[in-house]
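First the structure, which I've put down as structure tokens, then a few questions once you've had a look.
Only one protein chain is missing from this complex, and each of the others stays in its spot.
Think of it as A and B in the order they're written, each chain with its own count starting at 1.
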Amino acid sequence: MAFLNPAKKTWGISLGPSAYRLVGLVILLAALAWRVNNVLSLQSYTAQYWTLQLINGLILGGLYALVAMGYTLVYGILLMINFAHGEVMMIGGFAGYFALTGFQTLGWTNGTPFESGLSVVLALLVGMLASLIAGIALERIAYRPLRNAPRLVPLISAVGASFFLQYTVLLIFGVTPHYYQKPAIISSGLSVGDTGVFISYTGLFIFFSSIFLMLMLYLIVSRSKMGRAMRSVAESKEISALMGVNVDKVIVFTFALGSVLAGAAGVMLGLHNTVMKFNSGFFPGIKAFTAAVIGGIGNLPGALLGAFSLGILEAVGPSALGLPSEYKDVIAFSVLILVLIFRPTGILGEVLSEGKA
Amino acid sequence: MRTFVSGLRPALIVFAIVLYLNLIGFPLKFGSVAIWVFAAVLFLFSFVVSRRAKGSSPILAITRSLIIGLLPSLGLALLTYVFALMQASQVTVQAVFAQILPPHTAALTGLTGEQVIAGESVLPGLASLVLILTSASVLGGVVSLLPYEKLKTIHSEKTQSLLSTLPLLVPMALFTAYLSLKLPSVQLFGSQENIFGLLLLYIFFGASLFALRAIPQGNAKTSFMIVAMLATLSVPLLNDQFQNSVLGFVVIFIIMGIGLNIVVGFAGLLDLGYVAFFAVGAYSYALLSSPDSWILQNVPGFEGVTFWAGLPIAIVLGLIAGILLGIPVLRLRGDYLAIVTLGFGEIIRLILLNLREYTGGPGGVIGVPPPFIFDVSLGKPRDILFLSLALSAIVTFIAVRLRDSRIGRSWVAMREDEHVAQAMGINLVSTKLLAFAFGAVFASLSGTLYAVRQVNIFPDNFALDVSINVLALIIIGGIGSIEGVVIGAIALIGLPEVLRSVNEYRIVTFAALLVAMMAIRPEGLLPSLRRKRELHAGEQENIPRRKKIAR
Partner (left out) sequence: MPTLLSIRNMTKRFGGLVAVNNLSLDVEELSIVSLIGPNGAGKTTVFNCITGFYSPEEGSILFQGHPIQGRSPDRVTAQGIARTYQNIRLFANMTAIENILVGQHPLLKTGWLEAILHPPRYHSEEKQALEEALRLLDFVELSKQGDNLASSLAYAAQRKLEIARALASKPKIILLDEPTAGMSPKETADATRFIKRLRDELGITVLLIEHDMHVVMGISENITVLDYGSKIAEGQAKQIQTNPLVIEAYLGRGAASGQDQVKTTRAATSRTKAKPKG
């Protein structure tokens, strides 16, 4: 089941003496374990608490996974980080917001369960469509002209595109945050017996939709003709072109796939967090990228694994380490740095030997 | 029919542009002037499109420019009509599009806001809108038909020698204009005088830098350089406080730009978290000198360091930060380096924000004292500007020396081909670390200056957009070159300070510029010649070498 597994991408200079790194890693893990132990012995967290955090982590993980897939797909094909992917997600979130508001004025969101459910699904689709357009435009305008430029150039263009999209949205739609109104059908949740564990319907919806979408993605990539083309372009653009593959179309399709998923994630983010601002895509985008790297970039199952790991780490980490919850971003970044130092190929990436000369 | 089709795509593109400018609030911001802005856009666009499609008959060109003008303006008119209707029916359009308020519609249609709400007809206004925009586009098409090739062949001796003195004359004329504004008898712009003075200075500096590039080595160039430097030194004495304050800000960013230029331009490492070192410099000095800081309040007997002691300390701390950050991160490849450094930048800001006890949290550190020389305070903007200029001169000197040395060559080799560079005996980690360290030191230095200038510093001053700003100014100014840094700083830091009224468009403009420049001119405005070659590898371009060293 090898998805876009770029086995031969080089990874940079030979890493320093691995003994030092190993020692460093051991020390770090020991320190963390000691700290966690300390915290747990002082604070008494109930099993219920941990379960709630775990659930939260899974929900986050589902969101991150949707966005991480987009990163990893684009990276597998173009070997570039689509810095503006988070903004594509945000655009989907905004579109979903407007769709839901529209449905609200139509009375659907609080109408019959069917109407309510329909408004959710349609909002999702609208968000996905908006992100699709944004993603394709992004590729066409900011990336395609730079296909053959040295790697720094598209990256800078991506950074520019990211900020352009953010501040455009800010200017056009204003600075006041937009608040999602959850349709009635997903506004409450279910309790698990009398354990006191409460799972929101929104959370359930997010989790299962993301699994569903990822399944769809997997089917497309592994079974369809386009998916095959994608994999071959990821291996080698030149040879694929020689084999008659329309590389441009494949690249657009890849962006489209990733963007559609990101759009869905954007709407779900809105439903989960309620608030949608111009920079709502920025941090989740970086975290989703972190997730892709943790799992092994260019590798779809890796993105999934990394996303859920990160989600859980973020949900559980601050409590376990005794830090206030604002530190969850610090934790996410630190995990990224640690992974890049100790295992840059990610969990599911292969340990590659450097290919030179 | 074919004309129609060939005009369709440009029409759609320019419609998107005009729609964009409309939605981000140009009419709201600029009133009816926005119409002329749109007209200018249409004019330029149709001009460029016509020039590109050479060889078509005049009738074709004009018809096409008619389409390029008509379709977008009709689209805009239709949209505005719809908005006007909604506004007349009390529908709050701004709930969705924040900039579409009645004054916005009014600006486009020649009415007032109240008239729009009252439901007065916008059709006359819209008609004239369409007329103006379409005419502008047609005009662009017509003007493009002029025979420009003839102009290029005017090569008489007289005009040639005249043109070659232009690079020297223009800066001088600008500086003279600037000086004339300072004369008490000249009262041209009233309260806006200092802004115009600044603008003149900016163009003067920019023109001087371009001139230095254009003029060949020789007596003319040397004397020009001397004159320009004297002029620059006299500026702080001639300026008023506001002007000096703005220039001080620009010079602080120049120092940062030179530092980041070493990291990105020389060594080719994309650092997106540069603000971290800036913060280290600022907070180190602030925490060690301000009465508000935790250190001064809790360490008995410690009265704070002077600027002259604090600066080296801040530099050393910046160096340590640079090395600590550099070591784990330098093994990473380009894109990852970017993200990780970005992460570090954010982590530093979050720590500054959250460690309230030690860093003052969101309240920051207030009351940073100015430098003193023998009891004379150097806190005024003019003093800070002189100080910054002096430090920037030192920093530039160091950067130039490094660039032309063995280490500079190692950086270039590393950028060219890392593996082979390693095979040449270049230790990649220490070479990269050196670049990183210098970058950190320069950033830290400018951070200290910043703390002195601001007097009060807050974590929000050290957010991601500072890193992006510095990166943008290097890239747009010209990658790898020091003149480029100056131009970039003037354009991206100096101009916005002067154009405060359009501050909300600042980031969008920078970002769009970044994307556009990467596609059109990735090396920036005044790049190092080597970088220009690198970025246009494979093209038939004859870019001269900087100097010949082999016999």
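What we mean here is this: contacts are C-beta pairs under 8 Å (C-beta built on N, C-alpha and C of every residue); 3 or more make two chains touch, one makes a residue touch a chain.
Treat the numbers as computed from the prediction; the structure is a model and nothing was measured.
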item	value
Hidden partner chain, touching residue among B:L434, B:L471 or B:I507	B:L434
Among B:K221, B:R333 or B:H419, residue touching the chain not depicted	B:H419
Residue of B:I398, B:L464, B:L499 or B:L513 in touch with the missing chain, whole complex considered	B:I398
Interface residues of chain B (partner: the chain not displayed)	397-398, 401-402, 405-410, 412-413, 416-417, 419-428, 434, 438, 530, 533-534, 537, 545, 548-551
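Everything below uses one rule, namely that only the chains that are shown with their structure count from here on.
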item	value
Centre-of-Cα separation between chain B and chain A, whole angstrom	32
Of all residues in chain A, those that touch chain B in their complex	11-13, 15-16, 80-81, 98, 141-142, 145-146, 149-157, 159-164, 167-168, 171-176, 286, 289-290, 293, 324, 326-327, 329-330, 333-334, 336-337, 340-341, 344, 356-357
For the chain B and chain A complex, residues of the former touching the latter	20, 23-25, 94, 96-99, 268, 270, 272, 328-329, 331-336, 338-340, 342-344, 346-347, 350-351, 354, 418-419, 422, 428-429, 468, 471-472, 475, 504-505, 507-508, 510-515, 518-519, 522, 534-535
